[in-house]
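As you look at this complex, bear in mind that one protein chain is not there, while each of the others sits in place.
Here is subunit A:
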Amino acid sequence: MPIINIDNKNYEVKEGKNLLEACLSLGLNLPYFCWHPALGAVGACRQCAVKVFKDADDTKGRIIMSCMEPVKDQLRMSIDDKDARNFREHVIGWLMTNHPHDCAVCDEGGACHLQDMTVMTGHSYRDYHFTKRTYNNQYLGPFLNHEMNRCIQCYRCVRFYKDFAGGKDLDVFAAHNHVYFGRQQDGILESEFSGNLAEICPTGVFTDKTLKQHYTRKWDLTSAASVCQGCGLGCNILAGERYGAVRQITNRFNAAVNGYFLCDRGRYGYEFVNSDQRIKTPMVHHGPAEQSNGIPILEHVHHRIVPGKTIGIGSPRASLESNTVLKELVGADNFYLGVSAADHDLVSLSLRLLRQGPVRAASLQDAAAADVVLILGEDVTNTAPMLALSVRQAVRRIPVAAAQQQVHLAAWQDAAIREAVQDDKGPLFILSVQETKLDEIAQGAWHTAPDNIARIGYAVSHLLNDTIPEVTGMSEQGRDIAATIAKTLKSAAHPLIIAGYGGGSEAILKSAANVAWALHDLGIDAMLSFTVPECNSMGLEMLDGHRLESAVERALNNGVDTAIVLENDLYRRLNQHSADLFFSNIKSVILLDHLYNITAEKATIILPAGTFAESDGTLVNNEGRAQRFFQVFAPATAVQESWRWLLQVAAASGHTTLSSLQHLDDVVKYIAATYPQFDGITTLTPDAHFRLAGQKVPREPHRYSGRTAMLANKNVSEPKPAEDEDTALSFTMEGYRGEPPSSMIPFFWQPGWNSVQAVNKYQVETGGPLHDGNAGKRLIEPNVNGHTPFYTEVPEPYLPLKEHLLLVPCYHIFGSEELSIHTPGIAARMPAPYLLLHSEDAKRFQVTEGHLLHFMDNGHHYTLPVIINDTLQQGVAGIPVGLPGMQIAEAPQLIKV
């Protein structure tokens, strides 16, 4: 490892880094703006100046930009040099000549990299007395606020938005000292990753608009480490609360999962926590419980639990703890998985494929490092958004490696490498039912019905391994496609095969597994990524239970008196007809949930269940990674974790095993001891007895304000702060001030680093894992030694049928997820229900765009406006999934029109 000398001290640093990275990794403070660990360096801001010296005798040295200079053995440099310091101070001074006098009304304030860097350089007095340049702002949609005056021209925004995330509608305009970062004209930012601008921009130009609605400074937030509930990828988040409402979601760096970024569903989908639809008190027959004959609520529940006639319905959006406690409470025989038939089939198959097969599941960062990507049947941008961002990085692997060979530069030389790469893309092949956003970067993108996609998958696997039967009756084009894909995959080092719930087809999943396994047999390090619909879909499937349809059947046969429904709206799992039948055939429904919905209307007893912000729990993501999320704040209402409600119910009814459990640790230990598949979840985070220097880890920063005033309007004597008996975190600002274990970091802050950039200080090296490793633990490991037989049942090709259409599911990042649509901004971007048709089919059924098409499914009538989309195969119709008010239509399925 090279040794460099900084300010007359020798340090060992890592090869291949730049000096700025080396200094920051060593924990030294050096200001910067335009460099970002995920974006590399362009040397645009001139802020990171240091002095380098020829040798020990050189006293003069020369000023260079540390972010543009690679580490060299025996290099001598100085951060502290007077000239370098002056230079940096002046650079900030110049940046500030046009900076508005805005900190007081700027949402970045208190978490502003520009403030931090200004203080760090020592620039404190404005000696420029001329006028300031101003800009007009733009309306950028419901997620981001734009205040262009505050821009320091670091170019980070466009580099992230365009170069990194593939966005098209944000750019830099005008020239010289007038450059403008924005859209060509006012309008909603189209990228699904636009929210990251709020964190990427080191100033207050782009700020979180939902935060602005209930603005709170970073120092005033009670925060905790949490896990996104938006989809099955389990991105790590930090959630902050003030005055009983969640105010902001920010990224929680995890080098194995989401890195520095989040998608907009994850960042903005939190507002359901503050919704006025929240269930806050226990209800019996839709009246508050305390008025219900004076009987304590738990008695009401207990009376209704008839042994043998009580069933539990689990939920893919409830924690592992809640689901397991419910399963134990009602007994394994009476535990049903509250997911739709299709989701259950697909997720359980994914789980089987990952467990039995020899190929590992890719984490998001593994995916970003893949060199060839094959997507089968998924519209990744809508079903697992951050995976799409990883794919966008993966397609750059091969061209970047080639460019590095050619120009002999490190990958962080962003501008030079991008120049060398131009528009070159690595191999990405997409087979999907309709056009997807990733098509634009794909080497090949083809659209056809799910079964035909699976057939091509099978054909590819046959070309990789001839023990897999040949697909008969393939078209010429199909054969060509399969040959191209197979050829490219064979030459790959780390190919990634993506499939999942979005394709709605088991055959696709099987063909994906076939391809990956065949590659594995060729000695190629293949990876699989199966998307799953919800944050704990995988955990629920691993827990195992009966199918939801059998619960309905059992109810019809008078086998159910009471159903305990855990955090679930059964009308999103069953079609309306079956759900109605189910509810009308049971005596009582005990519901634990957050929001009033149709299921809540049917409930006899409602227990207010905590959302992720009011609960501790564990989720298992699509790759089988178990991750802990922590309660953010103690609600002032009766809301508590579902598992706690259920434990209390168990105690009231004298349940033998559950009565002894009380705290999170008890439940976690119980799960790990009872279910071998969850072995290891006890080590996810330190337990409740963990202390650092005898202290808990505070959820509030030391500058947290208003403790003696925020509740003084109710009572001038401050109440005792809530105590957290479940974890080693405290709800107050008192506690250990140093760095907590990575799995429980409640906010990123270091002296002098108030913004998100403080994360540097928590990493082993810039961009590397957090000090004590990435949070989370993988529960599924591939079966490397065993060999699972390949799948051989190739589906028949799908051909359009007279008077029929094949309904295929269309997922939407904004709209398909149940809880996030309670954020007004997300609801505003949700599409209206529609039916996607090929123009030929439209002709066939004599409709045009906007016309209503009517069909019936399972006794339910659907009348949907037609949208023409010629990227669909003929005879296939797309139907959006999960939009509110759309009764579920099972897809894929053949319908008669």
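What we mean here is this: contacts are C-beta pairs under 8 Å (C-beta built on N, C-alpha and C of every residue); 3 or more make two chains touch, one makes a residue touch a chain; residues count from 1.
To be clear about the criterion, contacts and distances are computed from a predicted model.
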| item | value |
| --- | --- |
| Options "Fe-S cluster assembly protein SufD", "NADH-quinone oxidoreductase subunit I", "ATP-binding cassette domain-containing protein" or "Flavorubredoxin": UniProt name of the undisplayed chain | "NADH-quinone oxidoreductase subunit I" |
| Residue of A:Thr131, A:Gln422 or A:Asn785 touching the missing chain in the full complex | A:Thr131 |
| Full-complex contact with the absent chain, from A:His36, A:Arg217, A:His344 or A:Lys602 | A:Arg217 |
| Per the touch definition above, residue among A:Arg76, A:His123, A:Arg150 or A:Arg265 touching the missing chain | A:Arg150 |
| Residue touching the undisplayed chain, where the options are A:Gln277, A:Ser550, A:Ser584 or A:Thr708 | A:Thr708 |
| Hidden partner interface residues of subunit A, rising order | 99-105, 109-110, 130-137, 147, 149-150, 173-176, 178, 180, 182, 212, 214-217, 219-220, 243, 703-710, 712-713, 715-717 |
